[in-house]
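Excluded from the complex is one protein chain; the other protein chains are retained at their positions.
Entry: chain A
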Amino acid sequence: MSALRILVPVKRVIDYAVKPRVNKAQTGIETAGVKHSMNPFDELSIEESVRIREKKRAPGGVEDICAISAGPAKAQDILRTAMAMGADRGILVETKEGEDLEPLTVAKMLQKAVEQEKSNLVILGKQSIDDDANQTGQMLAGLLGWSQATQASKVEFGEGDTVLVTKEVDGGVETVRGKLPMIVTTDLRLNEPRYASLPNIMKAKKKKLDKLSLSDFGLQNEKRLKVLKVTEPPARTGGGKVEDVDGLIGKLKELGAL
């Protein structure tokens, strides 16, 4: 079986615990001074890659785990986090602050990166919690013509480059057997990401981090979607509290819900 060369795309997003605010101009979300961190699903991707190596789950072994991110200079923070969790090295594809890339552009960039890095397994998060698109992994699989297994909750390796993936689907789980090279996207139940220890954070500072730009991949930031406006959702105001169960039933009947 081929040794694994794993590519793990990670994205810097507004921290999941922060309530995002729409900016005054209604052109986007206020990002200045807001805490950012690694997209939670991408932490699962890094964790899974590291576990595949640590538990020697792949018959051919793991030769390389490379984290890659496209974003502003600050995105190198999350690449360092990925390296502190166990990634061997990082690639930052630097964009201007506030310049977002659409999933199709990211997929095209990753296609080139896969060729450059000779990756045979790409593990991505199932979606980023900012754009909520859930597209990049599938698009990349399409561009490469590779097997894809989305929303994975379990990944096992077999003989002859086969990969058995349990996927979360509507109403339960489904298992598919793919073949390397392959794309896997992670779902919440796949694992529990580790915290990077202080010594590992220190070691990560010495790991290799290459800086590239989109043009190094022969790409431009082509926008197919124009954001016309971003607004707050209609606010819901709580309807107050009732004293007891009878009050609850009464109110629900009044609201026509019972």
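One rule holds for everything that comes next: a residue touches a chain if its C-beta (ideal position, glycine included) is under 8 Å from a C-beta of that chain, and two chains touch if they have at least 3 such contacts; residues count from 1.
Following the convention adopted for this analysis, contacts and distances are computed from a predicted model.
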Answering from "DNA replication complex GINS protein SLD5", "Probable electron transfer flavoprotein subunit alpha", "GDP-L-fucose synthase" or "Light-independent protochlorophyllide reductase subunit B": the UniProt protein name of the missing subunit is "Probable electron transfer flavoprotein subunit alpha"
Touch assignment to the omitted chain, from A:Met1, A:Ile129 or A:Leu209, lands on A:Ile129
Which residue among A:Asp88, A:Glu102 or A:Glu117 touches the omitted chain?
A:Glu102
Quick one: which of A:Thr95, A:Asn120 or A:Gln151 touches the chain that's been left out?
A:Gln151
Identify the residues of chain A touching the omitted chain, counting contacts across the whole complex.
14, 16, 19-20, 22, 29, 102-104, 107, 126-127, 129-143, 146-151, 153, 164, 167-179, 187-189, 224-233, 236, 238-242, 244-249, 251-252, 255-258
